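In what follows, a structure is listed as structure tokens, so that the remarks can point back to it.
Missing here is one protein chain; the remaining ones are kept as they sit in the complex.
So that you can tell them apart, the chains are marked A, B, C, D and E in the order they are listed, and the count of residues begins at 1 in each.
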Amino acid sequence: MLITHKHLSKNFEYDGSQIEASWAFKSFKIKGSAIITWIGSMNIKPDNLKDFEDIGLEIKSDNMVHFMLEHFDEQPANLRIGYLRQRLLVMILKEELANKGIFSSREGDDIYIDSKKLTVSIATVSSSSMKIHLGINITSDGTPDDVDTIGLFELNNKIANSNSKEYFNYSNLLIFINDIVNNYINELNSIELDISKTNLL
Amino acid sequence: MLITHKHLSKNFEYDGSQIEASWAFKSFKIKGSAIITWIGSMNIKPDNLKDFEDIGLEIKSDNMVHFMLEHFDEQPANLRIGYLRQRLLVMILKEELANKGIFSSREGDDIYIDSKKLTVSIATVSSSSMKIHLGINITSDGTPDDVDTIGLFELNNKIANSNSKEYFNYSNLLIFINDIVNNYINELNSIELDISKTNLL
Amino acid sequence: MLITHKHLSKNFEYDGSQIEASWAFKSFKIKGSAIITWIGSMNIKPDNLKDFEDIGLEIKSDNMVHFMLEHFDEQPANLRIGYLRQRLLVMILKEELANKGIFSSREGDDIYIDSKKLTVSIATVSSSSMKIHLGINITSDGTPDDVDTIGLFELNNKIANSNSKEYFNYSNLLIFINDIVNNYINELNSIELDISKTNLL
Amino acid sequence: MLITHKHLSKNFEYDGSQIEASWAFKSFKIKGSAIITWIGSMNIKPDNLKDFEDIGLEIKSDNMVHFMLEHFDEQPANLRIGYLRQRLLVMILKEELANKGIFSSREGDDIYIDSKKLTVSIATVSSSSMKIHLGINITSDGTPDDVDTIGLFELNNKIANSNSKEYFNYSNLLIFINDIVNNYINELNSIELDISKTNLL
Amino acid sequence: MLITHKHLSKNFEYDGSQIEASWAFKSFKIKGSAIITWIGSMNIKPDNLKDFEDIGLEIKSDNMVHFMLEHFDEQPANLRIGYLRQRLLVMILKEELANKGIFSSREGDDIYIDSKKLTVSIATVSSSSMKIHLGINITSDGTPDDVDTIGLFELNNKIANSNSKEYFNYSNLLIFINDIVNNYINELNSIELDISKTNLL
Partner (left out) sequence: MLITHKHLSKNFEYDGSQIEASWAFKSFKIKGSAIITWIGSMNIKPDNLKDFEDIGLEIKSDNMVHFMLEHFDEQPANLRIGYLRQRLLVMILKEELANKGIFSSREGDDIYIDSKKLTVSIATVSSSSMKIHLGINITSDGTPDDVDTIGLFELNNKIANSNSKEYFNYSNLLIFINDIVNNYINELNSIELDISKTNLL
């Protein structure tokens, strides 16, 4: 499975429009399945909401890591597979946090630390592609007043390794992002390879 | 999604034949998707091996918890979805261990603790059903000599909570089994419900 | 297969907007596959027509039983399965009429009695759900002038059982509705269970 | 949808082997989807049983009309669609009986008259085709002792039309067979045509 | 596989709107899969562009043969199959040219002769149908200035057979069109028939 990962160094807001189909091609001429990551605020416009349960709610944060995935390998696109892959992505984030000694809990596609919400996520489909957005708060600044939130930089006191290199900061955030993206791509590839060595019933 | 869970109190060996299609119906008259769990040894007969990579290897253990899943909801059966669900099941096991304070690492569908293998797992399909087997060592007794293994009962020294109620033993193993099964079923149902409230592209 | 049935006691018009995806969730917070039934008039707005053959026609009736089904179990949604299930639903209505001694004839998804049209029906899909609407005239009032129609209350003279309890009226209409919905859900479940006890080729 | 119907005038036993994939091609050089009908006894060999629930039971009758359907239009084959089409076929049989004034009841894929079983039916799949068998007793001779059965020729007293031309006999059985086959093929084609005039969500 | 071919004798422009779903039904009451062919200019309106790579480009020609295909046989529609069939159609055009002694080269879905572009093509899908457009220049008149193009009438000097009956002209263009359409339909049917005589693994 070929998936292109591109991290954009430019900081910009996720307003929900980036979830539209073929956004990576239309914006960056990237063909095929792609994961675009960047750092920026979030403020989803009502018209761009993909979770009918969120209608009327504010979905916002001043500072997030954004993962915008688009998969074209499954034709036609399959929202069940989209959500299975989303769960995988969220669980890989949880594993990466655990690797740093940070214990988190998960409810569906939401990650909590000390009952504070770290992430937002949604999956959706067009007829030909599956899209997944995962946003991780870098700080809790600018998140809705009625939700208790937390950000990566606010987890540094929980990091097991006393080596300050492990602390989250803007210089090493890209390493964290790359680890998640690479683990996710490797996981999908390991599934493809497992398929090819399986004896059927 | 309706899934029947049945725990068999009788102890018997997993020889690989239980992975055949409709085993739950043929053995226990259970119709529909089902998760059968039990405790017993494992010694997979060469003819029942489903991983071509394991040909010629011994796949055995004296003492395991077995999870035998069969899903009929996807027609025709889809091995990619089968492996995605297998990964979900394995990650839910990992989450349950973490909830007890036990840190584990994962490579694909294998769980390791201190580089010792805790589990075996495979997924496969017929045209109409997806089957997943997960076996968790209770002890490392009777596992192959050339693989470093560990069992649940050998993890008690790692359990964070000093309350001995949390220690793994035969009296509370069923609670652990039920937690994994319930979390897995709830996870699949949460995906189905997420699908129904998603705005499409 | 989990399907929620909700009968709405409030009377309102079917204008075709209720066929949009996730209507049950957006209107009643019902997650998952659902069958919503109610009694009301019908007057489909041109923009909401789903049958291109009906463009320019009036699709209306003063008094109908409405069945609005949404299925999320099949991902991606499949219009062929949607129409197969619609045929099943219509044939189950025909069976229920026959159980009362009322002989009807069927052309595709239309039910006729004495060459008079009793029903309207359509199926359609989004990428993630299948929708089926079935409307049964309670009386022939307010139906288009150029179509010969009939309603349930106009069938009472054909009911075999002389026991007047069997006659259609507003007090027992819900029993008739529930019978159709329950038979339909049971039929789909019987198919799922048949799948799980079938030996493959 | 192109489906070839061939009625075989030769009488032979249905032993269950005819359900194997590509039987119509291998036996009669018929390519593509096909419906083969014939008259003959039934005695299914244990190895050919496709319903795990029937294991150990006798499935036999001296005199039946057999419908052996194979559909290749759906790739890969889909057992859910197979059973939906089977239900359609069985309901079309029920409609044809009703057209003659014979009231029957249905449980899943079984037709009963006065609580006596008229039919046997099963669906199954290979990776590339869906197979459906429907057998209708012509008489109840040679059916299992422990099942109350009935045959078409034993229904003549129930035929509404006093015109003896309507009575079931060997001279007009082919008309009945052709009506069922034609209605079934027309139904599937009407679904395909409905698909092409449906406005999507 | 039933596919209706209709050649429209009326000359009209392809502006891209004809690619919308169910166009053949909405315009000509043709139900089911259909191939509509006609002769006319092309000038695709920006809103009708289906290739995101063409945004901002002129897609136009004064004189073309147009093939507008819609397939409903695959539910849900599958863009991968849509493009596979498009490649088949384009390769069949190439074969027809070769039969006349005209050597062409192909890059994906584009045909070139002496490095001059002869064709434009796109495939797309809704949830229920696959659409393919193929346009073949009759002359290079009115094509974009920045693309080197050629038309069928400009190939006459390359036709091997000196018999002038083989030369492209308006009197025999329909024969060429029919050959391509018939070969394409026959090819799809040959695949369906091959499926039905294949022994599976």
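Heads up, the rule we're going with is that a residue touches a chain if its C-beta (ideal position, glycine included) is under 8 Å from a C-beta of that chain, and two chains touch if they have at least 3 such contacts.
Worth saying up front: this structure is predicted, and the values here are computed from it rather than measured.
Asker: Going by the touch rule at the top, give the shown chains the omitted chain contacts.
Answerer: Listed by label, the shown chains it touches are A, B, D, E.
Asker: Can you tell me which of B:3, B:64 or B:77 touches the chain that was removed from the display?
Answerer: B:77
Asker: So which of E:31, E:117 or E:131 would be touching the chain we can't see?
Answerer: The single option touching the absent chain is E:131.
Asker: In the complete complex, which positions of chain D touch the hidden chain?
Answerer: Contact residues on chain D toward the absent chain are 22, 25-26, 75-76, 127-128.
Asker: List every residue of chain A that touches the chain not included in the displayed model.
Answerer: 1-2, 21-22, 25, 31-33, 70, 72-73, 75, 126-129, 192-193, 195-200
Asker: Applying the definition given at the start, please give the residues of chain E touching the unseen chain.
Answerer: Given the touch definition above, chain E has residues 19-21, 49-53, 79-81, 83-85, 87-88, 91, 94-95, 98, 103, 106, 108-109, 122-126, 129, 131, 187, 190-192, 194-195, 197-201 touching the missing chain.
The definition used in the following text is that only the chains that are shown with their structure count from here on.
Asker: Does C-E or B-C have the larger number of C-beta pairs in contact?
Answerer: Contact tally favours B-C.
Asker: On a C-alpha centroid basis, what's the spacing between chain B and chain C, in Å?
Answerer: 42
Asker: Please set out, as single numbers or ranges, the residues of chain E touching at least two other chains.
Answerer: Answer for chain E, listing residues that touch two or more other chains: 22, 25, 75-76, 126-128.
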